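Omission of a single protein chain aside, the complex is shown with its protein chains in their original locations.
As written, the chains take the letters A and B, and residue 1 is the first residue of each chain.
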Amino acid sequence: MKVSYFETARYRAPRQLPAQWPVPPAAYDRDAGTQSYHGMVERMQFVEKLGFDWISVSEHHYSPQRLTPNPVVSAAYLAGYAQNIKIAVLGPIVSQSNPVQVAEELAMLDNMLPGRLVVGMLRGITGEYLTYGLNPAEARERTSEAMELVLKAWTEPQPFGWQGRHFRFRTVAVWPRPRQQPHPPTYALGTSRESCEFAARHHLGLGVSYAPFGVIAKATRFYRDACAQCGWQPAPEHVIYRANILIGETDAEAEALLDEQRRARQAFPLRAQVRDALLELDIRNVAGEARTPNVGGVLPTNFVGSPDTIVEQIKCCREQSGVGVIDLMFQIPGSADLGFLMRSLELFGTKVLPRIRDV
Amino acid sequence: MRVLQKGLIVTQAGDAFREGHVDADGFRIRYMEAGQGPPFVHLHGAGGLRLTRGHDLLSRQFRVIAFEMPGFGASPENDRSRDMPELAATMATATDALGLDQFNLMGTSFGGKTALWLALLQPDRVQALVLEAPAAIRPHGSRPPAGSPEEMARRLFAHPERLAPMPLPDPAVQARQARLTARLRGPDRDADLEGRLPGLVVPTLVLFGTVDRVIPPEMGHFYKELMPNCHLVFVYDAGHAISTDRPEAFVEVVADFIERREAFVISRTDTVIHP
Partner (left out) sequence: MQVSYFETARYRVPPAIPAEWPVPPGAYDPETGAEAYQGMVDRVQFVEELGFDWVSLSEHHYSPRILTPNIAVSGSYIAARSKRIKIAVLGPIVSQSNPVQVAEEMAMLDTLSNGRLVFGMLRGTTNEYLTFDLNPAEARERTTEGMELILKAWTEPQPFGWQGRHYQFRTVSVWPRPLQQPLPPTYSLGTSRESCEFAARHHIGLGVSFAPFEVVAKSTRYYREQCRHYGWEPAAEQMIYRANILLADTDEEAHELLEQQRRGAAPFPMRAGVREALLKLDQRNVAGEARSPNVGGVLPTSFYGGPDTVVAQIRRCRDEVGVGVLDLAFQNPGAPDTGRLMRSLELFAEKVLPRIREV
């Protein structure tokens, strides 16, 4: 099993913030912002030393919860400090981006690293439809087209035009190209049938997130079947699982913390009327079975307990869903105590990591 | 006119086209014509002439002349055209006989190769060249689509299930066409043709669907590498029959290219949302 540390810049607000997304920018504290980016580097260097394989970043907007509206920009900063760790951009929200620009940025980044970039391409969580005014009804189709265009922009040797449904370019000729040829390890992110089929067709990996093992197992099974139909078999590291983790010295400690975590604030809470309207409009599925989107809700904590318990949970996860990379969001319940985060990372790095390498 | 199951009334593709015939090299060649404007000659693929919504849309801006090349459709077996250049010469003569001095030329798949040869033989007459999923450069060991109508449809179209049912082909016609195209299609990599392409300065647009299951779209860049004034465009989610799968997208770029040639790369799209 490979392990990735999910870094969100951990902005620590000096005072109580309005809960609702989008958060008014007037509440932004510049010193806290600066500290949060510096902390990002410290934590990356820490997990690098502990032996984590990747550090991952994600794209979120208009919120102190994830201070990385362009994850490639944060990753380029991290690249300036990284030694050996891979940087996983999971991922640019391609549905609302200019796919050619995404291809350019990621290619630059892969050259800066050099060659240690991992890419995931994302449709985006429901709330992000509001960021740049994306029509929820078009989100899926735009994602598929954009992913195809990004891959084409990385691999086509001659300048070309793109006559798409949602994107049109007469001239695409991306310089630089990625350092890794033909392109960096790339994942389609999401549990949906479309995401699995796209990944299978293009020989890409699949990234799933947060749902319980049983749910993600449906998607990974569907993905492996689709790969078989396309005549290939994915390796375990072709499947990433982004999950919440709460690690304590003992199970009792972790369980107690989990209670606190359950009372925690949602990451991107929306005004009720907007949430309800989005719930109606956002059509999602797991391997073809309809599922309700998570709009502004709390996400489950997937791994909880002492190091021993977590090792068992990770084994169980591997057996049930076959994932080869876990991308971990470390919880710090009840406070913004970064000391707790560092202790959790160390505990994981010393007591769990060595025991799951052969899982 | 016909009525689809969903109750939509649509015009059959090609309804506006009139049939005509022209004599060339001893062949009586059928063609379909519609529209006014700059002449636009089309040479079809190995399956013969089938008018599509793409032709209809093109005929709004151009005088479209879609030939049925000798040996295709109801025409008698063609065992006289010895090779592709000869067929191309016949088609050039046919355009002459129609009184076309200069014209825009489009070739589809097999007809893409014919069109290339026509342009090589008479470059001054071809104002702009459009190659729809051309079959002039193919991966080694590539095979033309064959089999049941369902298998053919799966090879040709991105989403065959979305298309209205098409008339079943006449097996005798199919056999005649297959014999002819097998004889004329030439090698997968045609050194004679490719050796001449660097000298062809006609503005050329090459189109491939991203899900072409007959000729891989990865063949597109070879044309661009060989020809001095060539542009390559991928049509997203279209199969080999681009103008059937995505006629509006296809015609937008083709018509823009015919009108503006290489300057078609400059956008003139209005992005004003509200004045």
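Here, contacts are C-beta pairs under 8 Å (C-beta built on N, C-alpha and C of every residue); 3 or more make two chains touch, one makes a residue touch a chain.
These numbers come from a predicted model, not from an experiment.
> For the chain not shown, which residue from A:Arg12, A:Arg168, A:Arg201 or A:Arg221 touches it across the whole complex?
That would be A:Arg168, which touches the missing chain.
> From the list A:Glu7, A:Glu156, A:Glu197 or A:Asp327, pick the residue that touches the absent chain.
Final answer for the missing-chain contact: A:Glu156.
> Which of A:Met1, A:Ile85 or A:Met108 touches the chain that is not shown?
Checking each option in A:Met1, A:Ile85 or A:Met108, the one touching the absent chain turns out to be A:Met108.
> List the residues of subunit A that touch the chain left out of this view.
11, 22-26, 28, 30, 33-34, 37, 41, 61-64, 67-70, 72-74, 76-81, 98, 100-101, 104-105, 108-109, 111-112, 114-115, 130-133, 156-159, 168-181
> Would you write out the residues of subunit B that touch the absent chain, in ascending order?
Answer for subunit B: residues 203, 221, 224-225, 229, 260-263, 265-275 touch the chain left out.
Basically, only the chains that are shown with their structure count from here on.
> From the C-alpha centre of subunit A to that of subunit B, how far is it in Å?
45
> Which part of subunit B faces subunit A closely enough to touch in the complex?
Contact set of subunit B toward subunit A: 207, 210, 220-221, 224-225, 231-237, 246, 249-250, 252-253, 264-267.
> Applying the document's contact rule, which stretches of subunit A touch subunit B when the two form their complex?
Contacts found on subunit A: 145, 148-149, 152, 156-165, 167, 170-171.
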